[in-house]
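Only a single protein chain was left out; the remaining protein chains are all shown in position.
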Amino acid sequence: MREELIVAGFGGQGVMFTGTLLAQAAMLEGKFVTFFPAYGAEVRGGTANASVIISDEEIGSPLVSAPDTLIILNQPSLDRFHRKLKKEGQLVVNSTLVQPEALKNIVQGVSQVPASEIAEQLGNIRVANMVALGTYLKIKPVVKLSSVNEALATLLTGKKAGLQEINKKAIKAGYEFSK
Amino acid sequence: MREELIVAGFGGQGVMFTGTLLAQAAMLEGKFVTFFPAYGAEVRGGTANASVIISDEEIGSPLVSAPDTLIILNQPSLDRFHRKLKKEGQLVVNSTLVQPEALKNIVQGVSQVPASEIAEQLGNIRVANMVALGTYLKIKPVVKLSSVNEALATLLTGKKAGLQEINKKAIKAGYEFSK
Amino acid sequence: MKKVYCKPESMTDIEHKYCPGCGHGLVHRLVAEVIDELGVRERTIGIAPVGCAVFAYDYWNFDVTEAPHGRPPAVATGIKRVLPDRIVFTYQGDGDLAAIGMAETVHAANRGENITVIFINNAIYGMTTGQMAPTTLLGMKTTTTPFGRDKNLAGYPIKVCELLATLAGTAYLERCAVNNVKNIINTKKAIKKAFEMQKENKGYSLIEVLSQCPPNWGLSLKESLKFVQEDMTKQFPLGVIKDIYA
Amino acid sequence: MKKVYCKPESMTDIEHKYCPGCGHGLVHRLVAEVIDELGVRERTIGIAPVGCAVFAYDYWNFDVTEAPHGRPPAVATGIKRVLPDRIVFTYQGDGDLAAIGMAETVHAANRGENITVIFINNAIYGMTTGQMAPTTLLGMKTTTTPFGRDKNLAGYPIKVCELLATLAGTAYLERCAVNNVKNIINTKKAIKKAFEMQKENKGYSLIEVLSQCPPNWGLSLKESLKFVQEDMTKQFPLGVIKDIYA
Amino acid sequence: MKPKESMPKIVIYEQKCKGCELCVITCPKKNLRLGQKINKKGYHYIEIVDLEKCNSCGLCYQVCPDVAIEIWKDK
Amino acid sequence: MKPKESMPKIVIYEQKCKGCELCVITCPKKNLRLGQKINKKGYHYIEIVDLEKCNSCGLCYQVCPDVAIEIWKDK
Amino acid sequence: MKKLMKGNEALGEGAIKAGCAAYFGYPITPQNELTEYMSKRMLEEKRVFLQSESELAAINMVLGASAAGVKAMTSSSSPGISLKQEGLSYMAGCELPALIVNVQRGGPGLGNIAGSQADYFQATKGGGHGDYHLIVLAPSSVQEMFEMPAQAFALAEKYRNPVMILADGVVGQILEPMEEVKVDSTYHGDRSWVLDGCQGRAPRKIRSLLMEEGALEEHNIKLQKKYKVIKEQEQRCQKQNTEKADIILVAYGTSARVCYSAMLAARKKGLSVGLLRPLTLWPFPVKAIAELTGTAKAFLTVEMSAGQMVEDVKLAVNGRKPVHFYGRAGGGMPTEEEILKEIEKI
Partner (left out) sequence: MKKLMKGNEALGEGAIKAGCAAYFGYPITPQNELTEYMSKRMLEEKRVFLQSESELAAINMVLGASAAGVKAMTSSSSPGISLKQEGLSYMAGCELPALIVNVQRGGPGLGNIAGSQADYFQATKGGGHGDYHLIVLAPSSVQEMFEMPAQAFALAEKYRNPVMILADGVVGQILEPMEEVKVDSTYHGDRSWVLDGCQGRAPRKIRSLLMEEGALEEHNIKLQKKYKVIKEQEQRCQKQNTEKADIILVAYGTSARVCYSAMLAARKKGLSVGLLRPLTLWPFPVKAIAELTGTAKAFLTVEMSAGQMVEDVKLAVNGRKPVHFYGRAGGGMPTEEEILKEIEKI
């Protein structure tokens, strides 16, 4: 098993958290994993993105140039990354923030989920990333949902512990959306 | 012809001027010449010394490690340099500032001149260096006295032009002392 | 109909990469307006810092050069000395100007270089995402003072204008802010005066601008404006600190 | 019979390489006397500058380290932070402290490092034989201001104590001279007070000493003493500039 | 967006606006507000509440860090 | 050079002296002067004019940059 | 138990576990997490953390702390490391141990903040003045970021020499599972030179100025002897499939990770490819490379630079076999595919 993916969206949409969570879950399952943020720290604005590789074998380069999966949280990220997707690759898009026409020419496996909308309904627009993650995990179960929940418990502690629930809910919602 | 010499004395005794003057005179005669000061600029006290090489051929290293001639203006310089003198080398010492016993063990050609004394008699103790130079030029006429005088005219200009005479006199006195 | 307020000619159309509400954008515009008003755009050379304003050359519509972090005063000196009839200014953050660049700042000021310095004091390292600046207030939490700035460990917020006022080379030093209209208008006045002085060969001037950096202060923009008004101005009082022609 | 005045224990027997009458030798001795009197020789660490005093480690009889030109305050900070119970001081010339080392000087002062700085202001670069220093007086001829220091080209003599006095981190700043017995005795008092303060954890202190450099001033020693008295003290007035405990 | 003739006017450059609301706070007529739509950068941008009420005072321009506002006035 | 007993005394370290004459200027008794002899460094060094007249005030020590003077006094 | 950690933070924790007593640094991307991590953890551990006013100040604070006898460190990224060159030359001259971390970014100048390996020359040949060497270690994983500080301090103290960990933005920013293995935290080597007050002993001095005739030359001879010992005893590298391989990839740090993948891919294609990864860049693993010149048919050096280490590979191979180069400068990163293509070209 080897999965290379890129998560991308606006800064503030939780791109880094999504990647880290996935990495943490993969580690809990004893897999080799790398998480590499495109640390645009010295540039304001624009999009944030991160590469995650999960594998049964040692991982060389942590940079993903041709992803197996793209999790796209907004329009500019789609514009920037969709061409990098591997043939037969999987695209998960937050359809709330992506214009439908933009997806027209993309023939590959597209999975649209109105992640921001669903998140808003859940009461916190900021968990759109988790919704998208849920959708992704349904399509490609690279890690078990239980591992992700365990990972959430590790990453969200202290003042943030209270956010575990809403995140779990969002993942579940995304997971169930994709049928 | 090739002459390598070191001039050494206290800072303030005109070591650098002596070397430069010789170099200037040699240049006027169309010779190859280098002057290299031991620029102890970042150390106070101690002795000053300079290397001069005069030659009919192109000069490689400007540093003199085994001089043909040593012009020594004070005791510490004698202590420091006399061992470097070539066999058959020439030593010109300012005997006013060098203890006679120090010269005992030096078997090579020593030419003693009470340069400071003579200079004082001439009315300016600071031209002891020129007295020693005169003595040296008598023994080893590497450049003509006329060239040295011409060189003096080039080097002592402006406010210092008035010093030409006393310098010339001192050179002459040293020259004549050595008989 | 006539445009009464619009993008000055000295600004390009390129969109700022700054965070919403960031003071940099404001001051960029004020500088541009002043340069337009003085009619010196075609003989102005700006020096951008390393800091959030590193891309200033994209936003201004006149000649601009980069400088290594902290060295704009030296670069400005180099330019002004060889082109004394050009208008030369640096634009610097507090890290750039008062930390790594302290020596260059003090010495350009002391030489009385006939330049203008625009100094953005946001009490933080914006570009590198929130480390302590020399101007960080005591007790303020930053990513390198996680327990709050402690004077015993990290010293005191530096008052740059007051420091430079002791130097005979400085002509005009004023501290302003851009947290509300009144202060913005005042800031522009000060900047204009500084550039005018340069035009008239009156020597070194520096305008310090207290400027909000909401994300790295961990505050909303509104809280940030209040923080400028209430906390920063206490440590860094607004007003003319020195004006040898006053 | 008893020795009443003699080489302090904190000095070695090595002969100074300084020029006759140079103030460095005097201040070396004063520092050594103070360290003896405070009984801290065995826990003192000095930092020598790059300047004529670079060989200070040969003359003092306690631990001393070299520092790159201008960086003694940073080196002192490194030492004092890891050994807070040692007595740490820097000894710096005006080039070292106020030109290349200005940023380190300002920041160590602003952090209120609990160290003592002995600052030898001889208005010249002694070691490199006579170039302009930041403290060179206007009109003074040096090897790099052959026509006299011109404020329009080279700026003004910097008053270091006054500059540092604006920083909240500084506790005690005094300017002294060593051109006559009275001033020498005063200088010693100031140095002693500075070291005492460090012992008592009272923070950053700097003693500026106006010091003669006859060869590079092109003056006789007597003229030099007069120059200190009449010209230098006019630009650099003697006295306590700041004492937060006064 | 060409403003209508002989009326106090304000032009909002939607793509430049970052929705910081500095102008909203500042407008003496309380005549600006954050809109629902998001621009390319992902920000909600501002809109004018009532064009008539705007008196072209320019305060919104003055406080905008992104030069996203332009003010027109009768000559 | 061991000073005589029970008399105000001054010891001059000839090799350390650079003949700067700071002590000469300073001695309230005008009791110091530059000598004729030159030391190893090439400097004329100072000498005391009249040992009797010295009162061990130590001012010469105070001004000497080269610690070339030592002062002894009756206990 | 494994832990997901960021390279920069792993290095910080590794340094703390190695006994680092004082950290001095100035922010710069992509190493900020290290400075930030230390600002918290060092205080928790009641050790010294100080955000200096500049990189110049930082390196000289390290000089001071090291002279005072403690394990001291600083970190920065490329432009900041350039500013430390004078200080590094002084520390090497004064023979002061310390750890300097460079999380390299794209250059020259302000460049960008991507990972890069273009400071190899500066680190290994001496970006400062004079004949000196830093010992240079090159981590390629978060695990090594954690473990290398202890090795670095040990080497620094043993040889009284500054040691640099030459990382890059990729290995600094990556998160990977790692194990907090136990690391050595003792102070190695003698301390007879430490300045901590002369109680009960003769005063000491630390200096690099040697003006007496011949003194500096003598000191240099001594330094060169030390460097010779280091060269003989401390060359370290990791070899994978190098025995009898036709083509030897030579790469360090992040580019070695890419080479690892490329090697596997090549071997799958039936190509005889091995990988030699220098762990010490100075001393460079000359012996290991020289040995392989017997069996290997060619070498391919891969760098995230326009070609720097390749010179050392060439010097080690000394013309016995062809040495090829593939690199990408300015923050670019060679890909597995590109390397494969280069291998196939040979």
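Lettered A, B, C, D, E, F and G in written order, each chain numbered from 1.
As a convention for this text, a residue touches a chain if its C-beta (ideal position, glycine included) is under 8 Å from a C-beta of that chain, and two chains touch if they have at least 3 such contacts.
Fair warning: this is a prediction, and the values are worked out from it, not measured in the lab.
**Q** Which listed residue, G:L43, G:V194, G:L209 or G:A298, touches the chain dropped from view?
**A** G:L209
**Q** Of the residues G:N112, G:N241 or G:T335, I need the one that contacts the missing chain.
**A** Considering the complete complex, G:N112 is the one touching the chain left out.
**Q** Would you indicate which residue among D:C22, D:I35, D:A56 or D:M132 is in contact with the undisplayed chain?
**A** Counting the whole complex, the residue in contact with the absent chain is D:M132.
**Q** Using the document's contact rule, name the residues of chain C that touch the chain not shown here.
**A** These residues of chain C touch the chain that is not shown: 41-45, 47-48, 54-55, 57-58, 60-68, 71, 74-83, 86, 103-104, 106-107.
**Q** Suppose we count only contacts with the excluded chain; which residues of chain G make the list?
**A** The missing chain touches chain G at positions 56, 78-79, 81-83, 85-86, 89-94, 104, 106-114, 116, 118-119, 121-122, 125-132, 207-211, 214-221, 223-224, 305-308, 311, 314-315, 317-320, 328-332.
**Q** Against the chain that's been left off, what residues of chain B make contact? List them.
**A** Contact residues on chain B toward the absent chain are 20, 23-24, 27, 32-37, 39-42, 58-63, 65.
Convention: only the chains that are shown with their structure count from here on.
**Q** Could you state the distance in Å from the CA-based centre of chain A to that of chain C?
**A** Measuring from centre to centre gives 40 Å for this pair.
**Q** Can you check how far apart chain B and chain C are, centre to centre, with Cα atoms defining each centre and the answer in Å?
**A** 62
**Q** For chain A, which residues are shared contacts with two or more other chains?
**A** Answer for chain A, listing residues that touch two or more other chains: 41-42, 45.
**Q** Residues of chain E touching 2+ other chains?
**A** Only 41 qualify.
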